[in-house]
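There's a structure below that I have some questions on.
Presenting chain A:
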Amino acid sequence: MTLPIDLAILTLVVISGIGALAVKDLLGASIVFSAYSFLMCLAWASMGAVDVAFTEAAVGAGVSTVFCVAAVFHTTRRTKD
Partner candidate 1 sequence: MTQHFPALLIIIPLLSALLVSAMGWIDRRWCFPLAVASLAGALAVSIGLAAHVMAAGPIVYKMAGWRPPIGIVYVIDYLNAPVLVVILAVALLNLISAKVWIEKDFEDKMGAYLGLYLLFLSGMVGIVATGDAFNLYVLLEIGSLTGYALIGLGKERAPLSSLNYLFMGTIGASFYLLGIGYIYIATGTLNMADIALLVPQLEGSGTLFLALIICMAGLFVKMALFPLHGWLPNAYSNAPSASAGLIAPLTTKVMIYAMVRVGLTVFTPAFTFARPLLSEAIVWLAIAAIVSGSLLALMQRRLSRMFTYIIVAEVGYMVGGFWLGNKAGVTGATLHIINDAAMTLTLFMAVSAIIWKLGSDKFEDLQGLFGKMPFTMIGFVIAALAVIGIPPTCGFFSKWYLITGGINAGQWGFVAALLFSSLVNAVLFFRIFEIAFFEPFAEGHGHHDHGPVFNEAPVTMVAPLLIAALSLIALGLYTGDIVTKLIQLALPAGIA
Partner candidate 2 sequence: MEMLYSAKPLAAILVSFFVVPIIFSSRSENVREAWTFVAAILKFAIVLSMLPFVLKGGQIAYTLVEVLPGLAIEFKVDAFGMLFALVSSSLWIVTSMYSIGYMRSLNEHGQTRYYACFALSLSATLGVAFAGNLFTLYLFYEMLSFATYPLVTHHQDQEARSSGRKYITYILGASIGLVLPAMLVIYSQTGTFEFAPQGFMNGHFSQPATAVLLLMFVFGFAKAGVMPFHSWLPAAMVAPTPVSALLHAVAVVKVGVFCVARVITGVFGTKMLASIGLGTLVCYVASFTIIVSSMIALSQDGLKRRLAFSTIGQLSYIILGIALLSPSGMTGGMLHIAMHAFGKITLFFCAGAIFAASGIKNVSQMVGIGRRMPYTMTAFLLGSLSVIGLPPLGGFISKWNLVIGTLESGQIFFLFVLLASSLMNAAYFLPISYKAFFCTDEEAMFEKKVDEVPTWCLIPLCMTATCSVIFFFYPQPFLQLAKLAVATIIGAPMP
Partner candidate 3 sequence: MKFLAMIAVVLTGGLLIFHTGAFPDFGDANSPANTYLSPYYLENGQADTHAPNVVTSVLADYRGYDTMFETTVVFAAGLACFFLLRRKQKPGDTPRMYRHLPTGVTLHIKEGGTLPAEDSAVFRRLDSEFVPHQIIIKNTCRIVIPFIQIFALYVVAHGHYSPGGGFQGGVLLAASFILYAISHDLRRAIRRFPEKVAALFGSMGVLIYAGTGVLCLLFGANFLNYEALAPLLGVSPVMARSHGILIVEIGVAFAVMAVIIWIYYNLSSAGKHDEGL
(Lines give C-alpha, C1' and ligand atoms only; values in the text may rest on other atoms or scores of the structure.)
Protein backbone atom coordinates (compact mmCIF):
# COMPACT_ATOMS: atom_id res chain seq x y z
CA MET A 1 0.00 0.00 0.00
CA THR A 2 2.09 2.88 -1.25
CA LEU A 3 -0.75 5.31 -1.57
CA PRO A 4 -0.87 6.65 1.99
CA ILE A 5 2.86 7.19 1.82
CA ASP A 6 2.37 9.32 -1.27
CA LEU A 7 -0.24 11.34 0.46
CA ALA A 8 1.90 11.72 3.53
CA ILE A 9 4.88 12.91 1.54
CA LEU A 10 2.82 15.41 -0.34
CA THR A 11 1.37 16.72 2.88
CA LEU A 12 4.87 17.09 4.24
CA VAL A 13 5.82 18.94 1.08
CA VAL A 14 3.12 21.48 1.73
CA ILE A 15 4.14 21.81 5.36
CA SER A 16 7.78 22.34 4.53
CA GLY A 17 6.81 24.79 1.81
CA ILE A 18 4.84 26.83 4.32
CA GLY A 19 7.76 26.49 6.70
CA ALA A 20 10.25 27.82 4.18
CA LEU A 21 8.12 30.88 3.70
CA ALA A 22 7.32 31.38 7.36
CA VAL A 23 10.76 31.06 8.97
CA LYS A 24 12.02 34.48 9.97
CA ASP A 25 15.62 33.71 9.16
CA LEU A 26 16.75 33.54 5.58
CA LEU A 27 19.44 30.96 6.15
CA GLY A 28 16.89 28.80 7.91
CA ALA A 29 14.45 29.39 5.11
CA SER A 30 17.05 28.22 2.60
CA ILE A 31 17.60 25.04 4.54
CA VAL A 32 13.88 24.37 4.96
CA PHE A 33 13.52 25.01 1.28
CA SER A 34 16.16 22.42 0.67
CA ALA A 35 14.10 19.98 2.72
CA TYR A 36 11.08 20.95 0.66
CA SER A 37 12.94 20.14 -2.52
CA PHE A 38 14.11 16.85 -1.13
CA LEU A 39 10.60 15.84 -0.08
CA MET A 40 9.32 16.86 -3.47
CA CYS A 41 11.99 14.72 -5.02
CA LEU A 42 10.79 11.79 -2.93
CA ALA A 43 7.24 12.39 -4.07
CA TRP A 44 8.27 12.32 -7.68
CA ALA A 45 10.35 9.23 -7.21
CA SER A 46 7.34 7.51 -5.73
CA MET A 47 5.34 8.52 -8.78
CA GLY A 48 7.88 6.87 -11.00
CA ALA A 49 9.49 9.99 -12.35
CA VAL A 50 12.97 8.88 -11.48
CA ASP A 51 14.79 11.13 -13.88
CA VAL A 52 12.94 14.16 -12.65
CA ALA A 53 13.50 13.12 -9.07
CA PHE A 54 17.20 12.63 -9.68
CA THR A 55 17.51 16.04 -11.22
CA GLU A 56 15.52 17.65 -8.45
CA ALA A 57 17.72 15.97 -5.87
CA ALA A 58 20.85 17.29 -7.54
CA VAL A 59 19.51 20.68 -8.51
CA GLY A 60 16.73 21.60 -6.14
CA ALA A 61 18.06 20.12 -2.94
CA GLY A 62 21.70 20.59 -3.84
CA VAL A 63 22.73 23.41 -6.10
CA SER A 64 19.73 25.65 -5.46
CA THR A 65 20.35 25.51 -1.75
CA VAL A 66 23.99 26.34 -2.20
CA PHE A 67 23.03 29.30 -4.36
CA CYS A 68 20.52 30.46 -1.78
CA VAL A 69 22.97 30.13 1.05
CA ALA A 70 25.61 31.94 -0.95
CA ALA A 71 23.24 34.78 -1.66
CA VAL A 72 22.10 35.00 1.94
CA PHE A 73 25.74 34.92 3.03
CA HIS A 74 26.40 38.00 0.94
CA THR A 75 23.30 39.85 1.91
CA THR A 76 21.60 39.44 5.22
CA ARG A 77 19.94 36.75 7.28
CA ARG A 78 17.46 39.01 8.87
CA THR A 79 13.99 39.50 7.55
CA LYS A 80 10.79 40.99 8.79
CA ASP A 81 8.59 38.28 7.33
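The set was built so that all candidates are chains of the complex that A comes from, given by their letters.
One rule holds in what follows: contacts are C-beta pairs under 8 Å (C-beta built on N, C-alpha and C of every residue); 3 or more make two chains touch, one makes a residue touch a chain; residues count from 1.
Nothing here was measured: the structure is a model prediction, and the numbers come from that model.
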item: For chain A, as assembled in this complex, the candidate in touch from 1, 2 or 3; value: 3
item: In the complex with candidate 3, residue positions of chain A that touch it; value: 50-51, 53-55, 58-59, 62-63, 66-67, 69-71, 73-74
